[in-house]
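What follows is a single structure, and I will ask about it in a moment.
Here the complex is missing a single protein chain, while all its other protein chains stay put.
== chain A ==
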């Protein structure tokens, strides 16, 4: 039974660490499917986490924190959009620049405003997201097998966790079952087709970028208002890049993205659990190796096992009317 509990505990923390990855990877899905590559997921998430932590600390309202996160993240997205859509700049350079600016400025602003070494003040319970307990969760806790799964694995997460998982089918529906989704996918493949069909390529791509900003806002808010009680400098710790890896790994498809994020989350959870515990036969595994696993896995799997990940054809290329 102890082994079973361990599994449930690992899966429970898998879900917990997967959530920001799912938000961020879905964010990347919207913008990259529209042909705007975004290496700046990391920076947007970090900026959002800071905004959420700072505003929630000052106002004491979790909702204000979330809104601030979304606002900042959308603004950063628009900067990326302006550079790469309107000015037709390099999407990689713009994304990297955003990552750097946010990494530096969150610390500077945090120190200037709160004087806690770049942190935002620890939040009260009211200023954080609360966990949701399903009905009868307490009552069935001790039922074997079902009990732990229902009470620990399914119940007791933050509301944003459920939002993240519901966003997966919702994103699929938007992309594959709405007019907006059809056009968005078209503009990522052949913007010329969209332009000649009488649809504005620029406005369509901006809308995709804004979707990305909103979702990154959720990812950031989750980090500082749910997972932790406030912002800590550099708290995204590369999650934006892992989300990007998950996006490629999932070949830019929503359900695959969820699976990939859960897999990477699982490796992360496993790494935490294994810290200090030797593996049978192998012995002590350096924690760094476990942390590097998602990347190693992406490279290996992409290199030979899951076939070629074909990015949206017009991805990374600014649209210029042919002359």
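The rule is simple: a residue touches a chain if its C-beta (ideal position, glycine included) is under 8 Å from a C-beta of that chain, and two chains touch if they have at least 3 such contacts; residues count from 1.
The working rule: contacts and distances are computed from a predicted model.
Enquirer: Absent chain per UniProt: "Simple sugar transport system ATP-binding protein", "4Fe-4S ferredoxin", "Glycine--tRNA ligase alpha subunit" or "Membrane protein"?
Expert: So, among "Simple sugar transport system ATP-binding protein", "4Fe-4S ferredoxin", "Glycine--tRNA ligase alpha subunit" or "Membrane protein", the name matching the hidden chain's UniProt entry is "Simple sugar transport system ATP-binding protein".
Enquirer: Kindly state which of the options A:13, A:105, A:152 or A:190 is in contact with the chain not pictured.
Expert: Of these options, the touching residue for the absent chain is A:190.
Enquirer: Considering the complete complex, identify which of A:182, A:272 or A:292 is in touch with the unshown chain.
Expert: A:182
Enquirer: Taking the full complex into account, what residues of chain A touch the chain not shown?
Expert: 176-183, 185-186, 189-190, 192-199, 313, 321-323
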